[in-house]
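What follows is a single structure, written as structure tokens, with notes after it.
Only one protein chain is missing; all other protein chains are in place.
So, subunit A:
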Amino acid sequence: MSAAPVKLMSFEKVLENFDPAMGLEVHVELNSNTKMFCACPTEFGAEPNTQVCPVCLGLPGAMPVVNVKGVESAIRIGLALNCEIAEWCRFARKNYFYPDMPKNFQTSQYDEPIAFEGFMDVSIEGADGQPEIFRVEIERAHMEEDTGKSLHVGGATGRIQGADHSLVDYNRAGIPLIEIVTKPIIGAGERAPEIARAFVGQLRDLIVALGVSDARMDQGSIRADVNLSLAPKGETKLGTRSETKNVNSLRSVERAVRYEMQRHGAILTAGGSILQETRHWHEDTGVTTSGREKSDADDYRYFPEPDLVPVAPSREWVEELRATLPENPTVKRNRLQIEWGFSDMEMRDTIGAGAFGLVEQTVAEGCAPQAARKWWLGELARRSNEDGVEISELGITPADVAKIQSLVEAKTINDKLARKVIEGMLAGEGTPEEVIEKRGLAVVSDEGALSAAVDKAIEANPGVADKIRDGKVAAAGALIGAVMKEMGGQADAGRVRELIIEKLS
């Protein structure tokens, strides 16, 4: 499908004339072992229609039963978003037709969500480079079930157009989802795209910290819908919105907001009006295209699901769950940056490399923060890049890294030998000690041997030796290099340097 070229207005121009309003809806697929209303497994990527039963297939007569684990996760997410937790709420049927929805209604929550009225403080970079907080208010977080997945076969594009038949996989039907809906985010101005990205990113970190979802945007376990509208500057009434569905990366969230602002701006300035419609985001071309038109006449005929008893979480349970909440990831990040003494740049790089948690655990194993950062972002990040595996899946644990650093500090090995230890560990040669043993990597601490090697180096480099004698201590490097070469790298460079200066002063 090729989109007709759309005229865009420059972002700056949009801001001169309009105020953006955003609403974000984020679907989080829970990592529970079973579906929301039956005991079917939820494993990703299983053979189609192998994880189904009468309930999630919506067969005549089958009835749902609520998965308590799903309710628990919903409450924890609600609490982490500073929400009120309903004392009593119900599921509702959202009636509409969709080919991959087996009952032709979705069991969801309507006017009685499990969590409501919360907020998240989003941290963005302020004008002066200092972090700045923007509060995003949360309307609600509610529980619902996912639908199945359609596969269109026979066409060139895999879309329904041109396909000669369609297959439906119901493995995903009934997987628990939590939908988090923000209140309209207004007053963000030029920061709107950035705030949208930061909100979704921070929400993802929170979900990971809670351990309730894999939170893989690329696998769709977190999906964001971006609602956007523009109002003429100074106007308080919200404009007509577009809803861009299933944006699946943080970068795309930012780009989609920006794109829609520019598209709306161009249309409104040209005297046109915005269609209330759903739009699709195209990652490759960075544009949105029209999906289905959506009007206020959309009528889901909600009513309370009569097959499910109401959910009434006891206050004791809610408080128990509150006690299990992890530290807010943003707060924790700021705290650790100060504790570790990292610069903003160092912190950003650590997070960007996906090594934040690894550094944290390595420090917990007794390693100095800077040393932990050095190993994870240096040698290990390089190897993960080369091998194309996640840094966390290299097969070296934070405890290993802490051990290696402790061996360096004890001068059993030096940095260069440590890299060989890592190499050995990645080759499956065992623990750091075992690699050192097998490869004979320990630093030579025999003073006699060192002394002899130093003498040999001095003898072979009389010119350098003279410079050092004349007080040019910086020249020692060349001699150290020669000694190290002689010793096969297995010498303590510090001690070699001391010996050189001792002998030449």
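Quick note on the criterion: a residue touches a chain if its C-beta (ideal position, glycine included) is under 8 Å from a C-beta of that chain, and two chains touch if they have at least 3 such contacts; residues count from 1.
As a working rule, contacts and distances are computed from a predicted model.
Remark: of the listed names "Tryptophan synthase beta chain", "Transketolase", "Glutamyl-tRNA(Gln) amidotransferase subunit A" or "Heme exporter protein C", the one matching the undisplayed chain in UniProt is "Glutamyl-tRNA(Gln) amidotransferase subunit A". Among A:Pro60, A:Gly388 or A:Gly448, only A:Pro60 touches the chain left out of the display. Screening A:Gly45, A:Pro306, A:Gly388 or A:Gly428 against the full complex identifies A:Pro306 as the residue touching the chain left out.
Of the candidate positions A:Lys35, A:Arg76 or A:Arg93, contact with the unshown chain belongs to A:Arg93. Mapped onto subunit A, the footprint of the missing chain covers residues 54, 57-66, 93, 95, 97, 99, 102-105, 299, 301-303, 306-309.
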